[in-house]
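Heads up, one of the protein chains got dropped from this complex, but the rest are sitting where they should.
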Amino acid sequence: MSLAKVKIGERARIAHVGGTEALRRHLGALGFVAGTVVRVVGASFGNMILAVHESRVAVDDATAAGIEVDAA
Amino acid sequence: MANSVKIALAGNPNCGKTTLFNAITGSEQYVGNWPGVTVEKKDGVLRGHKEVVVQDLPGIYSLSPYSTEEKVSRKFLVEDRPDAILNIVDGTNLERNLYLSTQLAELGLPMVMAVNMMDVVRKNGDKIDFAKIGKALRCEVVGISALKQEGDMEAAEKAVTLAKKGVVEKGPGKMPDVPHVFTGSVEHAIAHIEESIQGKVPLRSIRWYAIKIFERDREIIRDLGIGVGEMKHIEEHIRDCEKELGDDAESIITNQRYDFIKTLMDKSLALNERRKNKATLSDRIDKVVTHRILALPIFILSLCAMWWLAVAEKGPGTLLTDWANDGFLSEGWHVPFTTHEVDGKDYEEASKDFAKAEATVAAWEDGKKKAFIEDEETGKVDEEWEIDEAAYKAAKEAKEPDPSKYGIWVPGIGALIGEALEKAGVGDTVKSLVVDGAWGGVSTVLGFVPVIFIVFLFLAFLEDCGYMARVAFIMDCILRRFGLSGKSFIPILIGKGCGVPAVMAARTIEDERARRMTVILSTFIPCGAKTVIIAMFASLFFREQWYVAALMDVVGIAIIVLGGLALKKTRAFAGEASSFVLELPAYHMPTFSGVWHHTWNRLKGYILKAGLIIFPACVFLWFVMHFDWSLTLLGDEEIEKSILHDLGSWIAWLFAPLGFGSWQGAAASVSAEIAKEQATATLGLVTAGMDGATTGSHIQALFASVSAFPKLAALSFMMFNLFVPPCMVAIAVTFREMGSQRWGWFAVGFQMLVGYVLAMSVYQLGVFFAGGGFGVWTAVAILVDLWCVWMIVRPGRRAA
Partner (left out) sequence: MSFASVVVLAAVVALAGLAVWRNVKKGAPCDCGCSCGKCSCCPTRQGENLV
């Protein structure tokens, strides 16, 4: 399912990162790769704040929607 | 310098790199909290080591050649060949930080990894095994805390030692000792590539280059001049891997790096069990601060808090500003708690008595039967009384109270200068040049330092604690609904300090249209210099309505949103909002020295500007105010014959619909292009002949004389100067960042239109609603406003 559907406080394991080459590269450098577990810290109008490893990354709604995840 | 050693400081954004840089070089570079702040490399000399140059590189997440920061850092590391790398890693964020470290290590340069924020790591109860990490990445690893200055110099000196020892090679001509991060077929492919590029690149970095080629890095492939035939051969290897692993080359590399790091972390990082996967304090704060309903009100509330402190009548800002303007810089002031009464009256009462006496004398000599005094600020009659000859005779005997008898009196700088010049025998004209012109103008601007100080202090605190990154996120949530990206908002936040770095920060926006739009819109948020204008007008016209000051910020943001919307509807700017990805650093309590340095730097710049720009401008203005076209010196009452008067009058009519169509308003507005705060200084200078005892009352009198609604005219004047194109310097930067004359002029034209229409609308509609009647210009304003609304709400065009 899409990361956008994960609720605040829940975790999910990344299956695939979608989007343009540039976006995927940037997200990759930030730790968004298949297999990584992320946790949703906050969400507002579709935009999300995600906990990746020990960092917090804010992404817009379209970007979040493009990340495929499985339950963690 | 032949023997100089170059150390490169590389690391993620927010890892404390610049704090470390400041600590080890003794410099005071601005420590920013979000990408785009450090877009250039800065260098400094290592403390105690004259021959060592430390290069602070922009924060990067990776060595790919795509974002501006990455390009700058990569270019330096690969082409300028530093002698050693000092890799700063955030100890509280180890896994992600190591992604860059593996790449740096592959360059084959001597490297020291400094794991920063060890104080927080220890507090969290986490443990890091430096030795294991060092072994895996073939570098030395030490722990530091840049903030507490623990271990920072030692880490730097270690890097210097390594640099002096030379390249990390296993032996002459042998492959360098760099980490092997990948597996199986990927390593195989890399080995092949290394073979084919032997001799084309320095031996120690051959692995890094090979990996880049595997990732199909176009720049590297081009720079190395790898021929089509060679590339075909390499391509086969790459495609084999891609088929085998079911992913594209770049993703394979990224994934395997993280796999390697994960394995390494399992061995060397022990997170405090109790903390694992729990929401941190930062997370909990964020839940509130980025809450879909609370977020914006919280932000506006913080702006209001800032402005209340800065300009509210009873607030600290006004207290200090009044002291500066009326006392310290002009006449003088009593040291607090040392004042006492003389003959049953305090100094204020005694002064008022004397003012009444003067008024009595003036009225009697004018042949009047009544005398009156005015309230300095409102201009209204304070007191009126009847006079007769006896009263006149008594009044003539009155002496001006000597302030030093009422307490410890410190003469103001203006008074001191005036006295010194008189004592030296300087004539009235030159005295006027110095006291009214030069000092008058400069002191007007300096008088508002307290307001600027409070605003800058507040902003520095918000930036340093990490809140501003959240603001960018919140704005993105809102702006995205309108097709705009929060990425554009970051320069706007920077613009609160100065428009120049704001416009330059737009460089980090890759999308050309969004970048152009950001350049055009960033300067609508009032900068430090514009804050002076706000401060003056708040003090003179809106004392009881301090929220007008906060409103200017809100209006600025509104213009950015609405202006952005309008631009988006045109073909040139249409398109999807660019994606927004931003790391949010953990909230942390700003250090006193950090906030102080920030604030003091800005303040220093502002004061320096007063000396270097305001001062000569005021001298120039004084001359064109006191001479006519035939260069004859004019008398006090002859200002209408001056050059400045004529110049101002030629264009004053342009400002008539805005409510301040006089030569003074015109002159002030034009002079604001040199520096926005010059508008306040110019106003002070050109109103010298008006009614009232202080510069402030002169300016109030000016607006009363040009409009029946002085407060509206003042509001209009303020908004005009706030929202038209920024100062010349910022305009120059705008042209530069736009890259073309055409776009530069478009930006300036757009900004001029916005400022003019806004001021006109505020004045014309304000007058109408205040009962001033419906005139031609009211109609014009309404029509123009309707046109603007149409520009904002109409359906958009397709992208060009």
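Order of writing sets the chain letters: A and B. Residues in each chain are counted from 1.
By definition in this document, a contact is a pair of C-beta atoms (placed from the backbone, for glycine too) under 8 Å apart; a residue touches a chain by one contact, two chains touch by 3 or more.
Remember, it's a predicted structure, so these values are computed and weren't measured experimentally.
Engineer: For the unseen chain, which displayed partners does it touch in the full complex?
Structural biologist: When the full complex is considered, the omitted chain touches B.
Engineer: Looking at B:293, B:424, B:631 or B:776, which makes contact with the chain not pictured?
Structural biologist: Final answer for the missing-chain contact: B:424.
Engineer: Which of B:17, B:568 or B:602 touches the chain that is not shown?
Structural biologist: B:602
Engineer: Which positions on subunit B touch the chain that was left off?
Structural biologist: These residues of subunit B touch the chain that is not shown: 29-30, 37-40, 42, 68, 71-72, 75, 421, 424-427, 429-430, 433-434, 438, 497-498, 500-501, 504, 507, 527-529, 600-606, 608-609, 611-613, 615-616, 619-620, 729-730, 732-733, 736.
Methods note: only the chains that are shown with their structure count from here on.
Engineer: Could you work out how far the Cα centre of subunit A sits from that of subunit B, in whole Å?
Structural biologist: That gives a centre separation of 32 Å.
Engineer: Spell out the part of subunit A that touches subunit B in their complex, as residue ranges.
Structural biologist: Residues in contact with subunit B: 8-9, 11, 19-31, 33-36, 39, 41-42, 44-47, 49, 51-63.
Engineer: List the residues on subunit B that touch subunit A in their complex, please.
Structural biologist: 61-62, 64, 66-67, 92-96, 99-100, 250-251, 254-255, 258-259, 277, 279, 282-283, 286-287, 290-292, 295, 469, 473-474, 476-478, 480-481, 485-486, 510, 577, 579-586
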